[in-house]
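Only a single protein chain was left out; the remaining protein chains are all shown in position.
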Amino acid sequence: MKTVGVIGAGKADEELIRLAEEVGRLLAKNGIIVITGGLRGVMEAACRGAYFEGGITVGILPTLSKEDANPYVKIPIPTGMGEMRNALIVRASDSLVAIGGEYGTLSEIAFALKTGKRVVGLKTWDIKGIIQVNSPEEAVRILLKDS
Amino acid sequence: MKTVGVIGAGKADEELIRLAEEVGRLLAKNGIIVITGGLRGVMEAACRGAYFEGGITVGILPTLSKEDANPYVKIPIPTGMGEMRNALIVRASDSLVAIGGEYGTLSEIAFALKTGKRVVGLKTWDIKGIIQVNSPEEAVRILLKDS
Amino acid sequence: MKTVGVIGAGKADEELIRLAEEVGRLLAKNGIIVITGGLRGVMEAACRGAYFEGGITVGILPTLSKEDANPYVKIPIPTGMGEMRNALIVRASDSLVAIGGEYGTLSEIAFALKTGKRVVGLKTWDIKGIIQVNSPEEAVRILLKDS
Partner (left out) sequence: MKTVGVIGAGKADEELIRLAEEVGRLLAKNGIIVITGGLRGVMEAACRGAYFEGGITVGILPTLSKEDANPYVKIPIPTGMGEMRNALIVRASDSLVAIGGEYGTLSEIAFALKTGKRVVGLKTWDIKGIIQVNSPEEAVRILLKDS
């Protein structure tokens, strides 16, 4: 089964939330497992979108406690590794979509590009290698293309 | 949702395989997510038992490749951390059952007991702190008890 | 004792090598432990500069083998974690200097800025938060300032 990581900040404005939720919904609709960091903001929105579409959502948490996962994470993976778990999110994902985001998201983008994974961007960092798109539909269409 | 880690060697004899498969089945029947290292032997048997009962199975893999997971892992988490991922298996599990096993299993038992998690044992290491049991039914009954 | 991480690509041109070696030398001269990823390019140059100044050099390696360290690493720490070890380099460093670098370096910059560590840049990524400087002397002067 294909996995896509949805990465972005734990605090996000309404527009990013809306984009993330729609990305999550479309991924689930296409039978893709949604991997996130399990917390709030973009992570929660992507999980929520996938959750109500009946999809599988994984939250790879920085802490040791499953209780820290947002309510739409079906499979919580508490790591106790702090931000180091960002590398695990990338490793668990076949490809990734970055939505907004700050330094944590940047570390995930860098890890993903370093290891040759496809990274699609929606209103995120401007880093060479990211495929910048304008809508959730376009993001998911590119993520679904065979690599 | 409650998670139980099923730990044991990647090479196991027929009896251990039978025990692991029955443990997996009973866990899934009780709505518990089965966490394993995702490889063969005891790990595969536990996943198979849970899989055919309709349960959720997570494989926290030592390698970077999802392809290394046994066919009954629904959620593969490739870590690229080698044996260090044993600590992640423990962290992702509310409690654990050890079935047979060699040094890798011993490291998981030690991590689990160190962090105060319940460890039930079936024909495994004789280490103080493990609750030794005689059957899959007894193992799951103890794992389901409130801590 | 203060530690500074010197980060940059494993393949670097002559100018970056010269800069990294001088940074390493100046850090060692000031009694600072030099932390690197232990491999070639900028990492090796920084270690060499520090080594011949009599300094302590630590190489936090992606592989399991000490043999992969460059010859100027006095303390090799093989991690077997691949690129995930980048987070360990940041955690072991009080502050960092980025010299050139590709995506691996970008992941370290992101981790460092995420956790509030000072990052000085020499001909490296243009990311908000990095203190861009023009010479090894300026880099080390800023790294030595009390935070």
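Going by the order they are written in, the chains are A, B and C; count residues from 1 in each one.
We take it that contacts are C-beta pairs under 8 Å (C-beta built on N, C-alpha and C of every residue); 3 or more make two chains touch, one makes a residue touch a chain.
What you see is a predicted model; the values in this text were computed from it and never measured.
**Q** From the list C:Ile77, C:Ile131 or C:Leu144, which touches the chain that is not on show?
**A** For the chain that is not drawn, the touching residue is C:Ile77.
**Q** Thinking of the whole complex, not just what is shown, which of C:Ala92, C:Ile131 or C:Leu144 touches the missing chain?
**A** Only one listed residue reaches the unshown chain, and that is C:Ala92.
**Q** Residues on chain A that touch the omitted chain in the whole complex?
**A** These residues of chain A touch the chain that is not shown: 64, 80-82, 84.
**Q** Spell out the interface residues on chain C facing the chain that's missing from view.
**A** Considering the whole complex, chain C reaches the absent chain at 1, 3, 33, 56, 58, 60, 64, 66, 74-80, 88, 91-92, 94.
**Q** I need the residue numbers on chain B that touch the omitted chain, in ascending order.
**A** 83-84, 86-88, 91, 102-104, 106-107, 109-111, 113-115, 127, 129
In this section, only the chains that are shown with their structure count from here on.
**Q** Taking each chain's centre as the mean of its C-alpha atoms, give the chain farthest from chain B.
**A** Between chain B and every other chain, the largest centroid distance is to C.
**Q** Can you check how far apart chain A and chain C are, centre to centre, with Cα atoms defining each centre and the answer in Å?
**A** Distance between chain centres, rounded to whole Å: 30 Å.
**Q** Could you work out how far the Cα centre of chain B sits from that of chain C, in whole Å?
**A** Centres of chain B and chain C (C-alpha means) sit 40 Å apart.
**Q** By residue number and range, which residues of chain B touch two or more other chains?
**A** Counting only residues that touch two or more other chains, chain B contributes 64, 80.
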